[in-house]
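Selected chains only, in their assembly positions.
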Amino acid sequence: MKMIDQFPIVQYINENGVFTQSEFEEEMTPALLQQLYEKMLRARLLDRKCIKLQRQGRLGTYAPFEGQEAAQVGSALALEEEDWIFPTYRDHAATLTFGHSMQNLLAYWVGRIEGSIPPEDKNIFPPAVPIASQILHATGVAWAEKKKGTNHVSLVYFGDGATSEGDFHEGLNFASVFNVPVVFFNQNNGYAISVPIEKQMKSKTIAQKGLAYDIPSIRIDGNDIAAVYIETKKAVERARSGEGPTLIEAVTWRYGAHTTADDPTRYRDQTESDSRRRTTDPLLRIETYLKNTNVWDEDWLSKIEDQISEEISGAVDNMEGMPKADIDDLFSHIFKDPTWQLEQQRKHHLAVKGGRD
Amino acid sequence: MSTSVQIKQLTMVQAITDGMKAMLEEDESVLVLGEDVGTNGGVFRATEGLIELFGEERVIDTPLAESGIMGTSIGLSVNGFKPIVEMQFLGFIYPAFNQIMTHASRMRQRSKGRFTCPIVIRAPYGAGVKAPEIHSDSSEAMFTHIPGLKVVVPSNAYDAKGLLIASVEDPDPVLFLEPMRCYRSTKVEVPENKYTVELGKAEYVKNGEDVTLLTWGAMVGDVMKAVAPLEEKLGITCDVIDLRTLYPLDKDTIEESVKKTGRVVIVHEAPESGGLSGDIISVINDTSFFYLKAPIQKVTGFDTPVPVYSLEQEYLPSMEKIQYAVKTTLSY
């Protein structure tokens, strides 16, 4: 059997808004789907706002995720309070949903350390910038939970490109060998910057890479939040109950540029993004389903849109109102106790600056 | 047809493209490899247009794996090719560290020259362009400590092309660092033909009598700006030397200038401890100890990682600090 047939894309709600795996329709109540829709919308509107802010020079380079909301929101919601998530630079929908502060999230993109710091009770790692390196951190953190005898798990995000790095391989092997409660959540958006997946790997699926480690893998429609939510829950439960890691390949699409510094028209036909908006969009799918089931409500939509817009402008205001970055942050958190070099450099720095600022 | 050399006004990044193009044209064994260097022309457009001209057998989009890029390039280079490898940012070179440190740099020695690795590793580096975190590392000194590896940093478009061509022609591995701040900051005249700037040679950017300033890359411009008012208002004249090659350092030029001025300021943006200033001071100690009139002054980054960009201007050597250092060295 071909690999691609061994790992069919699991879907719960199809493009026409029809529930195709009816045994889960009960769990995925309209109320829950509305809630998921709202979370996705919140993420999407924030993403769009960030691009606008970047264009206005109010944010630095920004990595948008529009199109990937179902993958991120659905997986983040499958976790419990005390679990851990390990985002990349593109996983704001996930971190936001898991409880990161919107203000801090924005602050990340104006080069503020605060951007990497989650609320006290949220186990959110600083976004990983070097590709795939966080896969090992997630494995280590989950291993620690196992050693402590808790039942908390890690969920780590990474892209299709990340699967080429050695750390992906080492992370999956460690997790497999030590039977660690971690969920490897791959967002296969078909591109690593400009490099299409066909140049990244010859294999037709990412899920099949789990076979190397005897890690159960599944390939899901990453734009179908029902599939994402339920399949991630299953993986999380496997982990939580001591059955070890799972690899999830969520097939999705990033409509826009890799970052605001990138021009996707150089390497792909953007009409594909346009047509995907009309066909496979994760929000549209829920909208269609809710319409099909007569739960969709335009008033509700405009109400939540307003709420979200308000929340976003508040967060932007707060972010922009943050006191200037503190020079002490340069020196104070290198070691618990600064070395003499740091003390001396700090003193010299302030002395030379004098009253300058 | 006249033999006069055609001149173009180019940014540094254009000059680098030009240098690669010249070598790809001249030498069939030259390859360009890296993440997004093909269709996309590189995230900084340094390889723009090359895949169209030379095809995807020679300008190669690789999988996202730095050790893989470096390790296969070692194989390619041993077997007849001259890879120009792009590391997307210097901050992402570390997964390839083992391949560079243990293999590329030692292959000639381990085989008494039977196998060699003529590879150029290009990497944008340095802070000051508001890049996201981890994109602004300035870890050149780690690489100058790798025996068998040369390290080159241009500060302007002319040198960039000439040094790059010299690096490709060099029979041994060269780390070629490209200061992001200089990529598009200015255009200078760059000959259209092929030319080289010799590795291992520093350049006097300006001449003076009182203080020697040693620096490289993006700091060269900063130093020039910093010394201008000192010169105009205070009559302090400076040698400003662009080291250009960080390994091997140009001992002779350093010695010559230090013996003349007796006063030295070293400017770099890497952390002070372990930074290249140590090596430079060591060379001065060896060659010109008795000529020194004052302790050598350093204007460097702190013993901290390059911070996120809201703080990067605090981290980078500032005009004030450079001027302060010049004045300090003259206060003795």
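A and B are the chain letters, set down in written order, and residue numbers restart from 1 in every chain.
In the analysis below, a residue touches a chain if its C-beta (ideal position, glycine included) is under 8 Å from a C-beta of that chain, and two chains touch if they have at least 3 such contacts.
These figures come from a predicted structure and were not determined experimentally.
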item	value
Formula for the entire assembly, written in the chain labels shown	A x2, B x2
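The rule is simple: only the chains that are shown with their structure count from here on.
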item	value
Whole-Å gap separating subunit A and subunit B, where each centre is the average of the chain's CA atoms	36
Subunit A to subunit B touching residues, read off their complex	60-61, 89, 109-113, 115-116, 129-131, 161-162, 164-167, 192-195, 199-201, 261-262, 266-267, 324-325, 327, 329-331, 334, 339, 341-342, 345-346, 349, 352-353, 356
Residue ranges of subunit B in contact with subunit A within the complex	35-36, 38-41, 43, 61, 63-68, 91-92, 94-95, 130-135, 272-273, 302-305, 307-312, 314-315, 318, 320-321, 324
